[in-house]
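A protein chain is absent from this complex, but the other protein chains hold their places.
Let's look at subunit A:
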Amino acid sequence: MLLELKNIYKWVDQGGKRIFLLKDLSFKVEEGEFISIMGPSGSGKSTLLNVIGMLDDFQEGAYTFLDEQVHSMKDKNRSKLYKEYIGFVFQAYHLIDELTVYENIETPLLYKNVKSAERKALVADMLDRFNIVGKKDLFPSQLSGGQQQLVGVARALIAKPKLLLADEPTGNLNSAQSEEIMKLFKELNNEGVTIIQASHSESNAAYGSRIVKLLDGMVDNS
């Protein structure tokens, strides 16, 4: 088992009222799964991904990741954990504007203190694999949305994460580009990467091995 969420509650107080973002949510992920989380706007998809990615915290419940108790960890150890095992892909790509394609992909390795020669080899492999060698010296603003997301995925994968979290990875893309990314995800999953993606689209969700439906912060089992 890769991770388990047990009875997670997350809420915000707004205007004297308590609004639940996640409500008694329990959820298990095995290694090698490709899960699509679906649900209407505001159902808690992004919040769930952020909690799983340890970017956001929660008020109640237990979260176990690779046998570690995430909910009782210190911030520092928690961020160490996610940096080690989790890669993120965002709807808005979030490439670093000041860095080239090559440098964007290289950055996670720099923070992991990977040696220069090894970095070069890893980045070159990645560029090769994603067919973007010719674009390596371009800046994000010079790429199309689909190309940017490709770079975003490459960057998320460079540090060889066990888990890839993708929040509406195709939300800003046209259908051809979306399909390309989804095929890529499927391929990655076949190679052993666990993937959790949040999606609006039935067709994208269908790429997953399992679909989890959310409604008002709860798993909708109906």
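What we mean here is this: a contact is a pair of C-beta atoms (placed from the backbone, for glycine too) under 8 Å apart; a residue touches a chain by one contact, two chains touch by 3 or more; residues count from 1.
The rule we apply is simple: contacts and distances are computed from a predicted model.
Engineer: Absent chain per UniProt: "Anti-anti-sigma factor", "Heme lyase CcmF/NrfE family subunit", "FtsX-like permease family protein" or "Biopolymer transport protein ExbD"?
Structural biologist: Listed in its UniProt record, the absent chain's protein name reads "FtsX-like permease family protein".
Engineer: Consider the whole complex, including the chain that is not shown, and state which of A:F34, A:F65 or A:F88 touches that chain.
Structural biologist: Considering the complete complex, A:F88 is the one touching the chain left out.
Engineer: What is the set of subunit A residues that contact the non-displayed chain in the whole complex?
Structural biologist: Where subunit A meets the chain not shown: residues 46, 50, 55-56, 79, 83, 88, 90, 94-99, 103, 107-108, 110-113, 155, 159, 167.
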